[in-house]
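Yeah, one chain of the complex is gone here, protein chain that is, but the others are all in their spots.
This part shows chain A:
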């Protein structure tokens, strides 16, 4: 039996800000052949920053920012611990979190998130709708290793 957990979170706030900035850029920048690419880049940036993909399988973890492109793959042996947390709006933007030089955040919105500590000391915080299910799966996979 193979069990996997996947999620794609889209933070509407980032997308709305991206679209709003794109519209403003399209209205203010002249000439239009310059305005259109700038507006498209702003919208794409909003979508990119507002999207987080997570896939957790038997062989490890795949996390990615944005709806397109390759994911960062973290093998199962590199994961030291997995836990759940609930982030406030400030924490989602990195404010009020315990200081760690090797911390990575993929948290476009407040609410439930997965906290993954790697064996090299890096801490990843990843927004996902059901971090409990993901953490249980990761724990079950680690149990299989023992």
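What we mean here is this: a contact is a pair of C-beta atoms (placed from the backbone, for glycine too) under 8 Å apart; a residue touches a chain by one contact, two chains touch by 3 or more; residues count from 1.
In this text, contacts and distances are computed from a predicted model.
Undergrad: Looking at UniProt, which of "Pyruvate dehydrogenase E1 component beta subunit", "Blue-light-activated histidine kinase", "GntR family transcriptional regulator" or "Autoinducer 2 import system permease protein LsrD" names the chain that isn't shown?
TA: Answer from the record: the omitted chain is "GntR family transcriptional regulator".
Undergrad: If I consider the whole complex, including the chain that's not displayed, which of A:45, A:71 or A:104 touches that chain?
TA: A:71
Undergrad: At which residues does chain A meet the chain that is not included here?
TA: 1-8, 10, 53, 55-59, 62, 67, 71, 129-130, 133, 137
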